[in-house]
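All protein chains but one are shown in place.
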Amino acid sequence: MTDTPETKPFEPTIIGFTCNWCSYRAADMAGTARMKYAPNVRLIRLMCSGRLDPTFVLKAFAGGADAVLISGCHPGDCHYINQNYKALRRFLLMKRVLAQMGIQPERLKLLWASAAEGAIFTREINEFVEQVRALGPLNWNTTAIEVHAEKEEVPA
Amino acid sequence: MTDTITFNQEISNLLYAAEGEPIKTCIQCGTCSGTCPVAPYMDHSPRQIIAMINQGMKEQVLESNTFWYCASCYHCTVRCPQDINITELMYALKRYSIWKGQHQEGLIGPTFSEAFVKMIVRGGRSFEPVLAPSYIFSFGMRELVLEVVGATELLLKGRLPIMPARIKRLDNFKRMIGRIIPMGGLE
Amino acid sequence: MKEYAYFPGCSLEKMASSYHKSSIETAKKLGIKLKELEDWNCCGATTYFYIDELLAYTLCARNLAIAEKTGLDVVAPCSACYKNMYFTAAHLKKDVDLAEHINFALEEDDLHFNGTVGVKHLIEVFANDIGPEELKNKVTNPLEGIRVAPYYGCQIVRPQKDKEDVEQPMFFEEMISAIGATPVNYPLKMRCCGGSLIISSRTAALGMVRNLLQSAVDAQATVVATACPMCQVNLEVYQQQVNQEFGTNFAVPIMYFTQLIGLSLEIPQKKLGIGQEFIAMAPALRQVIKG
Partner (left out) sequence: MDKKEKIGVYVCHCGTNIAGVVNVGEVSTWAAENLKNDGVVIARDYKFMCSSLGQELIQKDIKEQGLTRVVVAACSPHLHEATFRNACKGGGLNPYLCELVSIREQDSWVHTDKIAATEKAKAILSGGVSRVIHHEPLEPLHVPIHPATLVVGGGIAGIQAALEIANAGFPVYLVEREPSIGGHMAQFDKTFPTLDCSACILTPKMVDAGNHPNITLLTYSEVEKVDGYVGNFVATIRKRARSVNEADCTGCGICWEKCPKKVVDNVFEAGMGYRKAVYVSFPQAVPKYPVIDRENCTYYIKGTCKACEKFCPTNAINFAQEDEILNVQVGNIILATGYDLFDSRRITQYGYGRLANVFTSLEFERMSNAAGPTGGNIVLRDGKTVPKVVGIVHCVGSRDKNYNEYCSAICCMQSLKFAHLVEERTGAEVYNFYIDIRTPGKGYEEFYHRLLEEGTHFIRGKVAEISDAARLPAEEGKLIMQVEDTLTANQLRVPVDMVILSAGLEPRHDAKEVANRFGISCSADGWLIERHPKLDPVATVTEGIYIAGCVQGPKDIPNSVAQGAAAAARILGKIQQKEVALEPIRATIHEEQCSGCRICNNMCPFNAILFHEDKMVSEVNPALCQGCGTCVAACPAGAISGTGFSNEQILSQINGLLLLNIPKKEVVA
């Protein structure tokens, strides 16, 4: 594989939402164990995957992300009893919404990872990055940022 | 990318039915070998075969009779505490061994399997008498006599077909198979 | 009238024709129609999986696709056919890529597998869809005094399909009780008979047959009942060789469960294929055979 400037592979940018208790700790665990994964994912910590507002996903896509990862505790393991089921429902809904907006639903991924599953976290991220790389850049029309109510000043 | 594929991975890749690489998770508890009704006839117990795969002992594994003796009874599979589909693993080893053309001498299994498959590919259905000549050369004489005795009795009782049954849409059937594997390999 | 798509499988065409006959007749008498699949092909048995996994799935998928066209669940009387079809359907439903690949091949025969067909073993139809209660009500000739060793064999419950008990199921026993016979409890009812080894590893297979027959005889069974043509042939045809090999003296009739049910429903012996066997069933059944 020789990379000439023209064939340089596309590097996707992925925004990942993690919950404070399981998946963020899974990421910590991956770090502590020095597991290696692709540097394309940037994480945002929420207290719970149930906090995930669909607006966040749209905002990420509008802001230039090529894909979004949502991750939380395994079903049944939620630190807030069962709020990750709400994340699951929102995830399924978001997939449909994305399809209607012309974004491949495969650009949104849901990952359950417990605090001990750094290896799973690592593996899934690598797979997801490859999957998104195959999908190519999103280039979503950034005017779609108007779709949602929030008006943000984009830092220059 | 620079990693060479291990024997464990090669076998795992042949395991469509048992996703992933479950062989690695074996804890060597011996449930499979304790359960196996054929284990006393095998040169290595199923548990040892798994350990040997994980150690990359390819030659020794292919030389063993273990997987050819597997009776596909799935008793080990339902008991395995690690959810390893051991029976499917034995299938994978058979496939690997046939593919590489490498197996213990004097085994009937490989020849028989190939003959059987060729027959289905030709006619769509299995038929027993035709099989005999295909594997005769690898049969011991005593077994051959016994087999003929059995077959004759079945024939006398009207329980063996004289003519092999064929399916009707044989051409479609052959083309269908052609889309999965190149026919040259088997015909 | 309940209706099923019926996949007889190669052995039932001739070798196990008595199983075929007795299945059709018994089912008919119990109000179940078994409609044979048109132009079915061999399921590949276990041997096919030795050669090429994908090809094995393709063979089964063709039958499943043909069955799917009928809109009925497909029933297989042979345990190996059943297991192959069941797991092919399960894998194809789970793995869209696999299904796509195989459907590409099926196009050659104008077929498509959608994953809607259900797969059942013939014994499940009798045990669950009819059930011991209804069976008991329809029995006119209870097989009293017949001690039957129910032989489950391997691939009906193994590998696990759902949440059923894979170690000590009881549905066969319940069915035997329903027709008035006595199910005997013997420890090897779930053990493999070595059927798939009889050609390739005869010594091992004969030993397994011996253990099984011994266990049934120790429990004073007069007949062994099976639900698989491979087990039947293996246990019956090779009994003589077992006797030669181990100096034993077995002469245990190996019957299909449908033959036993048929007798209890007073279906004529001939229609049940009784008389085609090597080890005569008549002596063991003397007390219940009418006419």
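Labels A, B and C are assigned to the chains in the order they are written; within every chain, residues are numbered from 1.
Operating definition for what follows: a contact is a pair of C-beta atoms (placed from the backbone, for glycine too) under 8 Å apart; a residue touches a chain by one contact, two chains touch by 3 or more.
Computed from a prediction, not measured in an experiment: that's the story for all the values here.
Participant: List the shown chains that the missing chain touches in the full complex.
Facilitator: When the full complex is considered, the omitted chain touches A, B, C.
Participant: Considering the complete complex, identify which of C:G71, C:P187, C:P268 or C:P283 is in touch with the unshown chain.
Facilitator: Checking the options C:G71, C:P187, C:P268 or C:P283, the one contacting the hidden chain is C:P187.
Participant: Per the definition of touch given earlier, which of A:A65, A:L88, A:I103 or A:V132 contacts the omitted chain?
Facilitator: A:A65
Participant: If the hidden chain were put back, which residues of subunit B would touch it?
Facilitator: Residues in contact with the chain left out: 27-36, 39-40, 44-45, 47-48, 78-83.
Participant: Extract the touching residues of subunit C with respect to the undisplayed chain.
Facilitator: 165, 167-168, 186-188, 211, 214-215, 218
Participant: Using the document's contact rule, name the residues of subunit A that touch the chain not shown here.
Facilitator: Here the touching residues of subunit A are 13, 15, 21, 24-25, 27-28, 30-32, 34-37, 39, 42-48, 50-56, 59-60, 63-65, 74, 76-83, 86, 90, 115-116, 122, 137, 139, 142, 149-150, 152-156.
The working rule: only the chains that are shown with their structure count from here on.
Participant: Take the average of all CA coordinates in subunit B, do the same for subunit C, and state the distance between these two points in whole angstrom.
Facilitator: Taking the average C-alpha coordinate of subunit B and of subunit C, the gap between them is 22 Å.
Participant: Where the CA atoms of subunit A average out and where those of subunit B average out, how many Å apart are those spots?
Facilitator: Going by mean C-alpha positions, subunit A sits 44 Å from subunit B.
Participant: Roughly how many whole angstrom separate the Cα centroids of subunit A and subunit C?
Facilitator: Distance between chain centres: 50 Å.
Participant: Scan subunit C for residues touching two or more other chains and write them down.
Facilitator: If we look for residues of subunit C contacting two or more partner chains, we find none.
Participant: Send over the residues of subunit B in touch with two or more other chains.
Facilitator: None at all.
Participant: For subunit B, which residues are in contact with subunit C within the complex?
Facilitator: Going through subunit B, the ones touching subunit C are 14, 16-17, 37-38, 41, 65, 68-69, 71-75, 77-78, 85, 87-88, 91-92, 94-95, 98, 107-110, 112-114, 116-117, 120, 124-128, 135, 143, 146-147, 150, 153-154, 157-161, 165, 167-169, 172-173, 175-181, 186.
Participant: For a test of understanding, state which residues of subunit C touch subunit B in their complex under the given definition.
Facilitator: Interface residues on subunit C, with respect to subunit B: 10, 13-17, 39-42, 44-55, 57-59, 62, 87, 91, 98, 101-102, 104-110, 154-155, 158-160, 166-167, 190-192, 194-197, 199-205, 207-208, 211, 237-238, 241, 276-278.
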